[in-house]
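Shown here: the complex without one of its protein chains, the others still in place.
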Amino acid sequence: MRFTKFLKVEVDVVVARNAFIPDNKSSKEYLENVAIAFMQEEFAKVNGFKENDVIKITSKGRSVNLKVKISDIAHEKGILIPNGIYASYLTSFDGFKRFKAEIELADGEITKPEEIIEKLKG
Amino acid sequence: MAITPMEIYKLLPKTNCKKCGEQTCMSFAFKLVNRERKLEECTPLFEEEKYARQREKLIEYLKPLEEATETGLIVKEELCVGCGNCVVVCPVHVEKDPYGCGSGLAPKTDKLILKVENGVVHVLDMDMCRRYGKNRVLCVVCRENCPTDAISFLEG
Partner (left out) sequence: MSGNTEYYTCAGCSCLCDDIEIDLDGENAKTVKTACRRGSNIFLEYKENRAEPAIEGRKVEFEEAIKKAQELIEKSKSLAIYGMDTIPIEAQKVAIELAEGKEAYIDNSSSYCLGDFVEMVLKKELPTATFDDVKDYAYVIFYWGVDPHNSLPRHMSRYTYYPRGKKRQRGYEEDRYLVVADIRKSHTAMLVAKNARFIQVDDDLKLVDAFIKVIDKQMPEKYADDAVRVIREMQKADFNVIMGGLGLRYGLKGNYEKFKEMINKMNEVAKVYFIPAGCHANMRGFNEVLFEKTGFVNKYSFKDGESSLDYAFFELLKNDKVDTTLIIGSDPVNSLPFEISKKLAKINTIVVDPRKSFTTQIAKVVIPSAISGVEQGGTMIRSDGVRVKVNSLFEREINDVYVLERLKEVVA
């Protein structure tokens, strides 16, 4: 049980392309390379996150669970998520590639694209 | 992470027993990096129980040596995006294939050091690399222009 489990952190989310995003959206590579949130080592440490943690990102009332990956390609005060169905689920045209969100340690597994598609079908 | 003689030395028995044929453990450590000696030649390390933990650590630490090419260039395919920077930037390539690699295009010859195939870079012929051989030059251009650290050198 980690103390940080109860802490929510407000972050700047940047969405960007990543060379490992597969064109085949049914592949397991899609989950491995798109359902991730990059963050810098210092930011992760200060906020109690570790590599491979599952975090819940909430923006505009919608949430996804993504896996943490420590990387310098994220900016200092936030997270970077790859282009794809997760970014599109969280965003709007008011701040299309850059928006504010809250992150916290998640209880469950990373979100699968099917879950978002089910929500879309309503 | 470069494999250094100092890091190896710290895990050796440090008794200078000379059983491996070297005068000192430090000398053995250097020869290990150059692949002139094998870890198994330090018989006390393998025969004496008190060195078990150090032995395990050393075996782990030296793993990349097994995977590296003859002259120490390691390619981590899982990090390579196939951008071709290394192929285009290599001074040997520019000299040997100015209108192919040197101009950013597909190579016009097979006599090259590096080549991108099936999306990732592969080593073809390290002998041509300037880092090795009699007139060696400290050339790090390929590694410098790989932002994902897919290319690294054994010696650091």
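Each chain carries a letter (A and B) given by its place in the written order, and its residues are counted from 1.
One rule holds for everything that comes next: a residue touches a chain if its C-beta (ideal position, glycine included) is under 8 Å from a C-beta of that chain, and two chains touch if they have at least 3 such contacts.
Every value quoted in this text rests on a predicted model; they were computed, and no experiment measured them.
Undergrad: What shown chains come into contact with the chain that's not displayed?
TA: A, B
Undergrad: In the complete assembly, which of B:M26, B:V81 or B:M126 touches the absent chain?
TA: Final answer for the missing-chain contact: B:V81.
Undergrad: Please give every residue of chain B in contact with the chain that is not shown.
TA: Residues of chain B in touch with the missing chain: 80-85, 87-89, 94, 98, 102-110, 115-120, 144-145, 147-148.
Undergrad: Touching the hidden chain in the full complex, which residues of chain A are there? Just list them.
TA: Listed in rising order, the touching residues are 14, 16-20, 22-27, 62, 72-76, 80, 83-85, 88-93, 96-98, 113, 116-117, 119-122.
To be clear about the criterion, only the chains that are shown with their structure count from here on.
Undergrad: List the centre-to-centre spacing of chain A and chain B in whole Å, with centres computed as mean CA coordinates.
TA: 36
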